[in-house]
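Below is one structure, written out as structure tokens; comments come after it.
One chain of protein is taken out of this complex; the other chains stay put.
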Amino acid sequence: MFSNFLKELKNAPFAAQLGVFIIIVYLIAAIFAPLIAPYAETEIIGDVWEEMSSKSWLGTDQIGRDLFTRLIYGARNTISIAFVTTILSFFIGICGGFMAAVIGGWIDQGMSRFVDIMMSIPILIFALMILSVLGTSTPVLIGVIAVLDSTRVYRLSRAVAMDVVVMDFVEAAKLRGENTWYLMSREVLPNTLAPLVAEFGLRFCFVFLFISSLSFLGLGIQPPTADWGSMVRENSGAITFGILTPLVPAAAIAILTIGVNLVVDWFLHKTAGIKDS
Amino acid sequence: MSTKNELEYLLKSGKVSRRDFIGRAAALGVSATMASTLFAGSASAAPKKGGRLRLGIAGGSTTESIDTATLPGFMAQQLSFGQLRNCLVEIDANGKPVPELAESWSSSADAKSWTFKLRKGVEFHNGKTMTAEDVIHSINHHRGKDSKSAAKSLVAAIDELKADDKYTVTFNLKEGSADFPFVASDYHLGIVPVGTTGKDMEKGMGTGGYILESHEPGVRAFTKRNPNYWKEGRAHFDEIETIGIEDSTARTNALKTGQIDFMNRAESKTFHLLGRLAGIEAIKTTGTKHYTIPMHSDQAPYNNVDARLALKYAIDREAVVKTILRGHGLVGNDHPIAPSNQYFNTDLPVREYDPEKAKFHMKKAGLSDHKFRLHTSDAAFGGAVDTAVLYKEHAAKAGINIEVVQEPKDGYWDNVWMKKEWTFSFWSGRPTEDWMFTIGYAEGGAWNESFFSHERFNMLMKAGRAELDDTKRRAIYYEMQEICSNEGGSVIPMYASDLAGASSKLGHDKIAANWEGDGMKIAERWWFK
Partner (left out) sequence: MNSILKIVAQRLALGIFTLFVISLVIFLGVEALPGDLAEAVLGRSALPETVAAFRRELRLDLPMHIRYIEWLTAFVQGDLGNSLANGREISELIGVRLANTLFLALFAASIAVPVAVGLGILAALYRETWFDKSISMVTLSTISVPEFFIGYIMIAFLAVQTNIFPSISNITWEMPFFDRLYASALPAITLTFVVMAHMMRMTRAAIVNLLMSPYIEMATLKGLPRWRVILMHAFPNALSPIINVIIINLAFLVVGVVVVEVVFVYPGLGQLLVDSVSSRDLPVVQASCLIFAATYVLLNLTADILSIVTNPRMLHPK
């Protein structure tokens, strides 16, 4: 399995290799954070917004902590939360969307109206209400973001599945008497994978942004835990004075997003290739 | 500019002698020569009339109201108090009460009965002449069973209010209060025409220097100069646009690009950068504003004086002032009386950061392994979350374990403050010692946020209120500050300066520190050069 992957990777285009490389670097940073980081996660080492120096490679943040250290620890917290949240939201969203498309009728109506209701309430307001009542521990945060985000996934997967379920081969499978789960996983999923995977690459980085917007309302990840979204928020005021500190966590998010999407593109290319052959 | 204001304030209000003043100036890094020039006072050019002033204000909300009973944020306050209405008494730039709508006042010997003589011939914006009935209506708006006023506790001391004649009003108080004229200057107690209630309040009728044209809550307000304004040499602008800008970066940018002429609440982190910009004056005033970290001192583990003391020793105040306020403030001493207050205790040494003492007291309290949950939110003050994180780091060096809990900004004052056992809070402070102690530290007080209950402290408070002898009052308030500092239930790490930015096209005299925005009176006191 692993050697297969290596072989594939060797033959992959440069962009895909770069994407995999980026992800691996980030994962290493996340897993071995305490070993790599020069300081402790919340240790204050100097003045506010110090320049880059040999003491702190990327300078310091808004209360004098080492930015590089925060970035490394941020990788750990942010990536794990973003992955779990996105996978959860895709699981909920795709299951719901496919079921609606395949079964149709009242199930479809019921779920679609429910999602309409969820989606037509502004997402920040919704999050504000739920988190105010439930509190802002990390599991709650993951659950709330996943559920709110899954409505978007639901709509997309329902839409793409709708196009597929009217195809003859699905009709045929239905006539064969296949059950819903079979239809969803064997007939619909393979034929809708491309747009869904593309969406995954994007949704993944929306989680960072959502956490960042929540910290705008004071509902994000608990300090002093480092996460990139909140780091951008906390340092953002500096940009108008030409201090580039907030660009660093923003760049960290951007590079990871690009890396993930390069791999996603590679995957899309390969699935297209499979269909081709 | 900044240090100058601070020093001048202390000096002119007679709180420091000339020698003291030079000494303090030196401590603040002002050279002796410069200090002497300051001492001579700064001359200011004669104000010019005209122009359109644009204020970029934080502290507005789209649900705000300019009913004098509510005035929930700075935007509504500075509109009502700073532009549209007047009070009986005004606090001048030196922190002294001076006549406004009242021409003069006097009290009985026990300070229980206060008589205000009203100014004659003052007209409201609609042409009605201001008389005693308007004053009585305006004050009674906050009193009575059905009052929903935020100032209800303020006027609770009034037992009876009556008009002696058309231009004389007498307040009979429940007990003596030497500081009553200060109370009459509160921004809630603006005078409106008799009969104004409910929706009519939103029309902004008053006797002030500007007339309300339109007010979109939280967004903007337009006012025009009142051509009949009774106060001479005040209200110089032709018109004023007040724009609500909540985001501090947006405010700073608007000032930089010349879209506004004044901004309040500049960020301390970037204040020094603001001062370097051409055409912008960075303004710092230090008044009575302070940040507190109150605990439920009536409940375990905070009912243990040693535990409280340990927590007080476990915070590095210098570092907090340097990091959170970027030096724009002063270290606090665990009591709410500020250096600009009249009876500030100068004998009391400032508590140093001392992990050893903290460890010692915590051990004595038997709580060395306790995990203290500190509830914080930037709703308390900008930087409260960062302060909590710093505090946690400082306390860790003394072996004290603090867990920082970030609460939502929304509903912080309803659900967290005074509800959770250890929280963050802020006070704009009060001009008098009695007022400050009474609302924030008296047993059973509605805002006794640390649930402080100390027999001698409460006894002294009562004694100080009716005491007219200056020396005795000083002794009383000195002792109260000491009790509060050593035994009180609040960690008070810092006094914060008000930071603002203004276009250098604006002229002004000495800037008052009692409220932000020149005592909220920019519209009245400033002008275009």
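A and B label the chains in the order they appear, each numbered from 1.
Here is the rule we use: a contact is a pair of C-beta atoms (placed from the backbone, for glycine too) under 8 Å apart; a residue touches a chain by one contact, two chains touch by 3 or more.
The model shown is predicted, which means the values in this text are computed figures rather than measured ones.
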Self-check item: Contact partner of the left-out chain, one of A:Leu9, A:Ile24, A:Ile87 or A:Ile125
Solution: A:Ile125
Exercise. Out of B:Ile136, B:Leu161, B:Val194 or B:Ala250, point to the residue that touches the absent chain in the complete complex.
Key: B:Ala250
Quiz item: Can you name the residues of chain A that touch the chain not displayed here?
Solution: 15, 109, 113, 116-117, 119-125, 128-129, 132-133, 152, 155-156, 159-160, 162-163, 166-167, 171, 194-195, 198-199, 202, 205-206, 208-209, 212-213, 216-217, 229, 232-233, 236, 239-240, 242, 246, 250, 253-254, 256-258, 261, 265, 268-269, 272, 275-276
Quiz item: In the complete complex, which positions of chain B touch the hidden chain?
Solution: 56, 61-65, 67, 70, 72, 145-153, 198-199, 202, 216-220, 243-247, 249-250, 253-254, 256-257, 259-260, 409-411, 413-415, 417, 446-447
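The rule is short, and it goes like this: only the chains that are shown with their structure count from here on.
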Quiz item: Any idea how many Å lie between the Cα centroids of chain A and chain B?
Solution: 45
Quiz item: Taking the complex as given, what residues does chain A use to touch chain B?
Solution: 42-44, 48-49, 62-64, 128, 131-132, 136, 217-219, 222-224, 236-241
Quiz item: Along chain B, where are the residues that touch chain A in the complex?
Solution: 248-249, 252-253, 256, 267, 269-270, 273, 319, 323-324, 326, 377-379, 385-386, 388-390, 392-393, 404-411
